[in-house]
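What you see is the complex with one protein chain gone and the rest in place.
Order of writing sets the labels: A, B, C, D and E. Residues in every chain begin at 1.
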Amino acid sequence: MDAAISTLLSPVILFFILGGLAGFARSDLAIPESIAKGMSLYLMAAIGLKGGVQVAEAGFSLGIVAALAAGLALGFILPLIAYPALRWFGRLDGVNAGAVAAHYGSVSVVTFVTGVEVLTVGDLAPAGYMVAVLALMETPAILVGLFLANRSGAAIGNGEGKGGALWREVLLNGSVVLLVGSFLIGIIAGKDGFTPIAPMFETAFRGVLCLFLLDMGLVAARRLTQSRALTVRLSVLAIALPILNGTIGALVGILIGLDVGSASALAILAASASYIAVPAAMRMALPRADAGLYLALSLGITFPFNITVGIPLYTALASWFAGVIA
Amino acid sequence: MDAAISTLLSPVILFFILGGLAGFARSDLAIPESIAKGMSLYLMAAIGLKGGVQVAEAGFSLGIVAALAAGLALGFILPLIAYPALRWFGRLDGVNAGAVAAHYGSVSVVTFVTGVEVLTVGDLAPAGYMVAVLALMETPAILVGLFLANRSGAAIGNGEGKGGALWREVLLNGSVVLLVGSFLIGIIAGKDGFTPIAPMFETAFRGVLCLFLLDMGLVAARRLTQSRALTVRLSVLAIALPILNGTIGALVGILIGLDVGSASALAILAASASYIAVPAAMRMALPRADAGLYLALSLGITFPFNITVGIPLYTALASWFAGVIA
Amino acid sequence: MDAAISTLLSPVILFFILGGLAGFARSDLAIPESIAKGMSLYLMAAIGLKGGVQVAEAGFSLGIVAALAAGLALGFILPLIAYPALRWFGRLDGVNAGAVAAHYGSVSVVTFVTGVEVLTVGDLAPAGYMVAVLALMETPAILVGLFLANRSGAAIGNGEGKGGALWREVLLNGSVVLLVGSFLIGIIAGKDGFTPIAPMFETAFRGVLCLFLLDMGLVAARRLTQSRALTVRLSVLAIALPILNGTIGALVGILIGLDVGSASALAILAASASYIAVPAAMRMALPRADAGLYLALSLGITFPFNITVGIPLYTALASWFAGVIA
Amino acid sequence: MTTTVRRRRIEVLVDKPLMSTVEKHAELAGIEHYTIFAAHSGRGHTGRWSDDQLTGALAKRMFLAVSNEETSDRFIEALTPFLDSHGLVLFVSNVEVVRGERY
Amino acid sequence: MTTTVRRRRIEVLVDKPLMSTVEKHAELAGIEHYTIFAAHSGRGHTGRWSDDQLTGALAKRMFLAVSNEETSDRFIEALTPFLDSHGLVLFVSNVEVVRGERY
Partner (left out) sequence: MTTTVRRRRIEVLVDKPLMSTVEKHAELAGIEHYTIFAAHSGRGHTGRWSDDQLTGALAKRMFLAVSNEETSDRFIEALTPFLDSHGLVLFVSNVEVVRGERY
């Protein structure tokens, strides 16, 4: 409880809340899009590098393989849970349900980054290889979501978009490439190679995260107020799905033997919903799905929920599962 | 005198001069708009945070109330002095005189930030709560300026713009929200919460200020050369008004018992002219006023004057008043 | 050899390779243009400042004059070598040969910056005044290239563009102004003035360079794949010219008595091809020249070659010449 | 050949801080779909301007909507009082569209 | 006076991630030269949108090409099947150009 409150009162989260309040009050506060994009790329490069350096230090372990396998499995399974909930409880058509399910099966880099910050402050720093799990979990859900949308009869873009462009979007998505690339650079460079660039990627990290979350608060509020298709039922799902997925993630993490910090990180990944890789792929493959809707759900509701309530919740669950099982 | 020269030779000011020279020579040197905007937001967040942390350290004091009240009063009174000068000496019509008066009654964040830097180097660091005074002084002059313009018969945008949008612009202006928000975050986080983000908001501060002032130099030169409505009389006022306002500010600051540093900061606020909050509000409420003109005066003349000559001048005045009164 | 491999494995170069690979694979990874431009300006300001501070420390020396004179001479002579090669071996017409020759006679700031990083790590830090040589070498080749193109009968823009705008572009080019300006500010401020802004301009430098080279890798790959006019012959020249120019530069540097580090820096300058100042000037003065072509050569081939292979090669050459002559 | 029908293309150049007025009247007049572009720079009766995101006071936007004659007339009528006070610049022209029922 | 000839101006509003479809069909139809503009924001059947570079999913582009009647008809024909599925907005109008042989 105390931990949850101290999380809420850290500048990182307070800036997010400031952004959200400003957005709801329709203040004209706005961070230029290119700056926000730049900060987002910076955060990915930094988290990738740091994860790689940690793996270079810690060396290879069986835990890595187990975590990667678990992440991959979650990426394929979670959308299969979300889809029926979105169709029958959320009353979405097949195309939109498939598109939204893909978002919830995939992951949000910034939710992960914020979670790692919070866990590290609470002495539960997850293993460096969780960055690789993050990267691996970005794409499987896209494939499952498209499969589900197609089964429901959505001719994907008139046969267009199925081709190379879509596959490139899915597999060579910018955030995947940057995460994996920086991770590998971190492994190659190791601690010695990282030291000269550490002031940029480590010391400045939290400050940048503050400003980025300020923007995310603004964006989340805008998404929420601008969408037309948001219903109460869907809003309920945008909170229920991350709780369910986070619980599954925490449980799986503990069961495969991860430490509490890493299991919490896996829970945060499972609970988080994509807002970079998946929206771009859906726009290309399912142009008829309502982009305003899936962004309102993932960015407008799930993201703020995870940042403020979810992260401490999933951490508590992981600790509890660890206690029960031990 | 020595202090004035060492101020002029600090990299921060030299970059401003470099920008100004490049602008006048019509070099194609240009900093992307979004980068300039990003740096401006960064400076506001940083000054707000640092002010808040200082207030959290120093605790509440009666000086805060006195300074806030003085700032508020100056915000309402200064445009009432500027308006007749602009109308009769400056020969502006009522709408333009009201618009320009609002600029001189309000404040410039970057002039303040630069002033705080210079004062801090000279061991006259103003109190942290001056950031709150800065935020409070942004808006009153807008209301007074609009009142004056309206009295002169300017139908404000055909009855449009008087509504919610204008009030939102005035009260929830991005810079006010960011300054006040970061100030509050600084108070809540305190020194301990600030430490992890200090590398971003404290260590990098002066370097960013250098690059930002480089851009301001370029922008100031462009504003000055592109305006068509600038007259000698108006240019005289763009230097006389800050001197007058700065003198009033320094005197008021000393009279209400502020230390020399804080009184100098109040003088700098009074002398500075807005170039963010007020232009946006004027464009909305007084679309017939000449934006090129008010930006040429506030950004093209007053800002450079304050940065190079004004800051040391107002500091000297505040010290002198303090000596006379003590 | 070892040094060359450790250069290739430093994060700075690895990020460049990552960008190149992502670009060739047509990943949608992209750094916003304004961020890239901002980083480029930052790198120029930082290298200028640091050079100036070093000169302020080291004082004036005859080496400075010799290096400046050598740089100026190279700027005039190198395009005269490149032009016939481009015309007869490369089979370009006069206008395009002149435009490309100007690029190879001028310099690339980022190649220089990367070279200085690599040299510094290898304990061969060049003298601070090499920044002044860099600035001086930006423009002469533009004049020579235009002269060559004109001789071949290219009516420059119908008599337009010959006027003030072109001269301003050439002499007051943004990168020249920023480099020279920051260099002078560094000299004026000296070590004491630089200390407060050092966290921004020194500590963060390598980290920014990493991200900037990531973008350069993406840009280089795009230039290479989008150009239509690239031939095998021209590609050969885009590698042969920098080797030739670098060899000349290393030899000249050693002959005029520079230390190995500074001679290597002169070689790197000679070998590098401009992609900022010269393309902008050519677009203005020789609008019929193919911009896609000269950017493909300088950015798509020569830049990557220099960053990965050239820098260690020219350094080895300079060391070898120094040994032979000593 | 794909059949096309004639519709009206309305363009309005407007200061960024005044765009909400144009949008409000568009929606009142029944223009539900429109697109906005950012202008880069220009020249008007007060001289040269260019969008600096810093002050925001000089930014201009281009409002673009394609609609049928009736709706577009209603919109133009509604905007006419603001042409002078808000410094709007309004152009109308003809375009052909496929699937005319959507406009 | 400079002589001008009539050509067709084709404009297509398209989501950024779907631009490649438009470009492909332009090139197939024989439109070799075109220019693309970035839209800033707008309003459509799913409400207000504005380009945030972060998700990229809401960005829109304007494709612009001037070409002769024949080529433009071929292009419009080729795009018609995508108007609905890809949410394309397509306008055609007349322009006059100098050096008509280039278009």
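Criterion: a contact is a pair of C-beta atoms (placed from the backbone, for glycine too) under 8 Å apart; a residue touches a chain by one contact, two chains touch by 3 or more.
Owing to the predicted nature of the structure, the values given are computational and were not obtained by experimental measurement.
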| item | value |
| --- | --- |
| From C:V113, C:M200 or C:L295, residue that would touch the chain that is not displayed | C:L295 |
| Candidate in contact with the missing chain, chosen from C:I13, C:L29 or C:V219 | C:V219 |
| Missing-chain contacts mapped onto chain C | 33-34, 36-37, 40, 155, 157-158, 160-161, 165, 169, 219, 222, 226-229, 275-276, 279-280, 282-284, 287-288, 290-293, 295, 299 |
| Footprint left on chain D by the chain that the document does not show | 13, 37-45, 60, 62, 73, 76-77, 80, 83-84, 89-93 |
| Positions on chain E contacted by the hidden chain, ascending | 1-2, 4, 7, 9, 23, 27, 32-38, 61, 66, 93-99 |
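Keep this in mind: only the chains that are shown with their structure count from here on.
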| item | value |
| --- | --- |
| Partner chains shared by chain C and chain E (touch criterion as defined above) | A |
| Farthest chain relative to chain E (centres taken as mean CA coordinates) | B |
| Between chain B and its twin chain C, rotation from the CA superposition, multiple of 5 degrees | 120 |
| Fraction-based call for chain E against chain D, same above half, different below | different |
| Chain B and chain E: spacing of chain centres that average the CA atoms, whole Å | 45 |
| Averaged-CA centre spacing for the pair chain E and chain D, given as whole angstrom | 19 |
| Junction residues of chain A, two or more chains touched | 32-35, 37, 169, 199, 203-204, 280 |
| Chain E, residues touching no fewer than two other chains | 53 |
| Chains that touch, pairwise | A-B, A-C, A-E, B-C, B-D, D-E |
